[in-house]
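Everything on this sheet refers to the single structure shown next.
Missing here: one protein chain of the complex. Every other protein chain is in place.
Going by the order they are written in, the chains are A, B and C; count residues from 1 in each one.
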Amino acid sequence: MARTLFKHGTIVTASDTYDGDVLVDGELIAALGPALEVNVDRVIDATGKYVLPGGIDVHTHLDMPLNGISSSDDFTTGTIAAAFGGTTAIVDFPTQARGESLHRAFDSWLEKAQGKAAIDYGFHMIISDFNDQVEREMDELIKEGITSFKLFMAYPDRLMLDDSAIFRALLRTGENGGLVTIHAENGSVIDVLVRRALAKGLTDPKYHALTRPARAEAEAVYRAIAMAEMADVPIYIVHLSSAEALQVVTAARDRGLPVYAETCPQYLCLSADSYEEPGFAGAKYVMSPPLRDRDKQVELWRGLARGDIQVVATDHCPFRMADQKELGREDFTKIPGGAPGIETRLSLLFDCGVRQNRILLNRFVDITATSPAKIFGLWPQRGQIALGSYADIVVWDPARQMTLNADSLHMRVDYSPYEGRTATGMPELVMARGRVIIEGERYLGKPGDGEFIKRSGRTN
Amino acid sequence: MARTLFKHGTIVTASDTYDGDVLVDGELIAALGPALEVNVDRVIDATGKYVLPGGIDVHTHLDMPLNGISSSDDFTTGTIAAAFGGTTAIVDFPTQARGESLHRAFDSWLEKAQGKAAIDYGFHMIISDFNDQVEREMDELIKEGITSFKLFMAYPDRLMLDDSAIFRALLRTGENGGLVTIHAENGSVIDVLVRRALAKGLTDPKYHALTRPARAEAEAVYRAIAMAEMADVPIYIVHLSSAEALQVVTAARDRGLPVYAETCPQYLCLSADSYEEPGFAGAKYVMSPPLRDRDKQVELWRGLARGDIQVVATDHCPFRMADQKELGREDFTKIPGGAPGIETRLSLLFDCGVRQNRILLNRFVDITATSPAKIFGLWPQRGQIALGSYADIVVWDPARQMTLNADSLHMRVDYSPYEGRTATGMPELVMARGRVIIEGERYLGKPGDGEFIKRSGRTN
Amino acid sequence: MARTLFKHGTIVTASDTYDGDVLVDGELIAALGPALEVNVDRVIDATGKYVLPGGIDVHTHLDMPLNGISSSDDFTTGTIAAAFGGTTAIVDFPTQARGESLHRAFDSWLEKAQGKAAIDYGFHMIISDFNDQVEREMDELIKEGITSFKLFMAYPDRLMLDDSAIFRALLRTGENGGLVTIHAENGSVIDVLVRRALAKGLTDPKYHALTRPARAEAEAVYRAIAMAEMADVPIYIVHLSSAEALQVVTAARDRGLPVYAETCPQYLCLSADSYEEPGFAGAKYVMSPPLRDRDKQVELWRGLARGDIQVVATDHCPFRMADQKELGREDFTKIPGGAPGIETRLSLLFDCGVRQNRILLNRFVDITATSPAKIFGLWPQRGQIALGSYADIVVWDPARQMTLNADSLHMRVDYSPYEGRTATGMPELVMARGRVIIEGERYLGKPGDGEFIKRSGRTN
Partner (left out) sequence: MARTLFKHGTIVTASDTYDGDVLVDGELIAALGPALEVNVDRVIDATGKYVLPGGIDVHTHLDMPLNGISSSDDFTTGTIAAAFGGTTAIVDFPTQARGESLHRAFDSWLEKAQGKAAIDYGFHMIISDFNDQVEREMDELIKEGITSFKLFMAYPDRLMLDDSAIFRALLRTGENGGLVTIHAENGSVIDVLVRRALAKGLTDPKYHALTRPARAEAEAVYRAIAMAEMADVPIYIVHLSSAEALQVVTAARDRGLPVYAETCPQYLCLSADSYEEPGFAGAKYVMSPPLRDRDKQVELWRGLARGDIQVVATDHCPFRMADQKELGREDFTKIPGGAPGIETRLSLLFDCGVRQNRILLNRFVDITATSPAKIFGLWPQRGQIALGSYADIVVWDPARQMTLNADSLHMRVDYSPYEGRTATGMPELVMARGRVIIEGERYLGKPGDGEFIKRSGRTN
């Protein structure tokens, strides 16, 4: 296979920073040196650039069916967009339909991805229906490389599990080594609020947010952590959005509990103000949890900086405004929930975080690549620039500007939540398992390059 | 009606202490003076004694049906025992059976009590089945003097409501002025733990406690408070038992939320050590929540002293060891849960609390009479020694010892959780609505003296 | 002596509320009845009014010398103003000058007060110079009825004690039963900030506030409480002004420590916005601690409501704008610190607190009369409407408006911090030790009516 040499870059890991060359041999990183003199097929000049481990996005929903439609990015368009943004691996969510087996969902998602993905992908399994059979399947899936599960405390009519099921699933991971991740919002309370809003004729997009209070998230986070504590297992909170919920996580970690939390760029860089955009425009931001008040956003940044939040993922789940979000014009509950983000994660975080001195550069690498890799069993093969690890490498230009408009981005969706903004800092070149797949504006790979990742257990 | 004069006592209220005489005219307190010279039917010498407002026990279960048996005290034996202990009013719990109307439960409990009770009684209504009809009935009951409701987060098979129902009930009290009280334990989690214990053959009484961890209580308390916060209404936690749960209450009150909490003498004066008694003796202490570890008990006392716990009630719910608790000899889940306590509340609290300098004398009055009266709409007619209030009066001898053995107490049950202990401080004489009903060891009233109390709303 | 009968009032104590008559015989309350028929010298009709225990202001500075001037109210004008506002007893602060004995300060203050005070007065002793001799004097003063001491953590050049002295004084109270009260601001830090401000030419009144940050108060509160905890004694924080400092008090009380805190109406009803008044007007509000940001003021109200703050006193220390505050026109450090308040305490608290539903009526009585009496050894003779207690009684008209302008108030000072505002709720009549001293707009007593109060120890 080909050999590539990255010359003169500044290599950045989750803890260290140094200048040097990186030799890639085939799929792996083969050497690190100050001025390696070797025969290679290609030399890439990284002078003045950062050389980073490829981003790992552990929260994506590609080709996700929802009430008869699907999220607008499939595994091809979504993973190419991810690559353009500097992400070289994702973990997506097969979803067990109620009554279905987990393996059936696994097969179904494999089918969506195989031969189509541009970068490697793993799976968390969404359990929407829990029983003895599913419990046994959990053990099997872990052996097959699906080592984490997602349970919902929201969406009573489709996905929500009751506390018995959640607690049993948690207990099971204490035996099989899996990790439970949780969508933490109290769906029962939200359901009542939603019905009351609709009964009053309050149907605009902003009522999506007003019927999902931050305390409903904090409550579910407290409950999830309490159940994990009683089951004596770790737990991972997905897309934590509010200062109120973070406070619960922080208190639990201060007590010494193994609790992990993930947030997303939208909760760091957007706010509930967006729901006030005129007409139906607020629908662009309909997602769960919703965007929160701007004045407490600084708390999330502090949580990232001090380590109480370990991961930034995207919850990428795009729906077109023209014909998909539109379905909820008369009723916010009909708006498919989710927003695009798989491409813009690193740039937004670099721009709003590193450049604003809210997080350090090493921490940026940690939360976008290293910690997600460790927590979800992708490490040490991924998530680090290190000998023997996969050559998932991003040459990052800290000065180059990414325009965040829908038409200049590569995600298959007709709007951007950041329309009109730019972010400073973006990839110049992206290598995945030794192959250059992005170079400037060109995609050089082909769908199907990406393979299923059989993950191990947590090492963090 | 008769006129009575209490002479030379030390009158103690929730805030004040002073020496003086109390004139009772008919049912009411008619005058307070240092040396009243009036014509009366009887003079009671209270020299060296405290003159206290009669105790109010807002948590009793008399004649309560449970799986084919009933709690062993009915409204006659239970209220006579209460009176012997210095309690002159109770609030008991009619229980809606699933499918039944609230009014039917009300009628059924009225029938149990009318003509039988020795002291006055009010009712909280237990809602086990929530729907639109029940929602409307809540409004009606409030007008009929049942101004508080009890909802269960435990007992999935009989009583537990889901969060939707609880939240709707809370919202309704924001409109009708009622107060929701909560049995806060996560029944779903406990159910799983119980089934796992039984599956392992762990059937002894102590597994009742080991399958109901303190964190399951703290979780439910957090959830209940969060729902009340989102509904913007007050909430009252019954029989709070653990430091973990108290910490949640304290944090909520520190944030300014109107949260009330009640604990019981058993959580203050007994501990989980009792489950280690030999043989089946641990069954005496099977109640929910269970007794907790001794080392954190001091936290409950502190919570009482600083005001984060406002009420001490009993959760009196006795079952005989011989033929009732016995039903669970082979399986702790078959042990009827509950313990006797209606008679010993004041003496235990005086002995363990006032005499040990854990709470002040005025605070003792506050948590046993004044605060429960205010929170549950019995005040100012009850809960204070004041002009125009009912003459519910206890002459308290701080030096007299109550023997806590089953055979010397008046509750209709064949054991005492405090067997072999004594408590210093007990009533010498008890007057209810102007009538002396207890004098030393004699009961002077008659069943049926007690009447239904039509309660108002909260004034605290 | 004279006998007086208050008819038809609503009697309010710290816990109870009831309608009835109050008979006063000589200096004492002699009877409470629903319709007392007795021969009296005077009948006072209290129909539609509250009958309250007289207010107790435990923080006043009358005739206080400061850098060559004195606070503008002496014991005559100040106590008459107090009486007009419904206050029937004060505790003022003799101040030990450095090098002086405590007894000399005591004598000096007795001289200021004797024959001049219109209401009774007690003393806390300010210790500015601590040594073995002073330590022994503490014991003696306690026997003479000065049972509390005030120590300063601020004002390094005049009053501040170092931690050794404070800690020794605390330890001593563990032996002699006294109570240490603390002015908690870090004077060393403030001193540095002040010198830096002056060095930059920042001399306007508002820099008084900007050089005394809330964290400097919170720090001193933490330190004071920590020292009390290590000495195993209670402690009382005077004039707590900030949410930051309250948070420290709350945390300590949550841990079970016997910590007491007092705030003042100015911290509840005014804010730092006042420093922005044009020209030199900000000098009216120069006091220590300074007024704080409005947005956190709600925290103080919550602290009062839930019991973490037990007392509202005034820190009454008026200086005239015309010739006294004026001394600091070119340099805020030369502005004599303090503001008038002895007359307006009850009305402000009733108006902003009770009428705004921030505190209940009984709590209003508690924090203005009963709790200060208990904490500072004035109870049960004062602070309650009860048989045998002094007849310190206020007939309170909840509807009558007090105009808060300097020229309509009775304090001897040429401005009011509340100029142009009114407060609803004020005394109609005030009785002190059985004598009516205020009736509407008339002062009926005479200077010298007030006597020294020999206080006991804490009973709370």
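The criterion applied here is as follows: a contact is a pair of C-beta atoms (placed from the backbone, for glycine too) under 8 Å apart; a residue touches a chain by one contact, two chains touch by 3 or more.
Quantities reported herein were computed from a predicted structural model and do not represent experimental measurements.
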item	value
Chains in view that touch the one left out, judged over the entire complex	A, C
Residue among C:Ala105, C:Ala197, C:Ala218 or C:Ile237 that touches the chain left out of view	C:Ala218
Residue touching the undisplayed chain, where the options are A:Ala386, A:Ala406 or A:Leu444	A:Ala386
Candidate in contact with the missing chain, chosen from C:Arg3, C:Arg104 or C:Arg168	C:Arg168
Touch criterion as defined above, residue of A:Arg195, A:Arg302 or A:Arg320 at the omitted chain	A:Arg302
Touching residues (missing chain, whole complex) on chain C	156, 162-164, 167-168, 171, 186, 188-189, 191-193, 196, 213, 215-216, 218-219, 222-223, 226-227, 229-230
Touching residues on chain A - with respect to the absent chain	11, 13-20, 23, 30-34, 36, 250, 253-256, 298-299, 302, 305-308, 360, 362, 366, 370, 380, 384-389, 459-460
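In this text, only the chains that are shown with their structure count from here on.
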item	value
Per-chain Cα centre nearest the global Cα centre, belonging to chain	B
Remotest chain, chain C as reference, centres from CA atoms	A
Gap in Å, rounded to a whole number, between the CA centres of chain B and chain A	50
Gap in Å, rounded to a whole number, between the CA centres of chain C and chain A	58
Interface hub residues of chain C, defined as touching at least two other chains	none
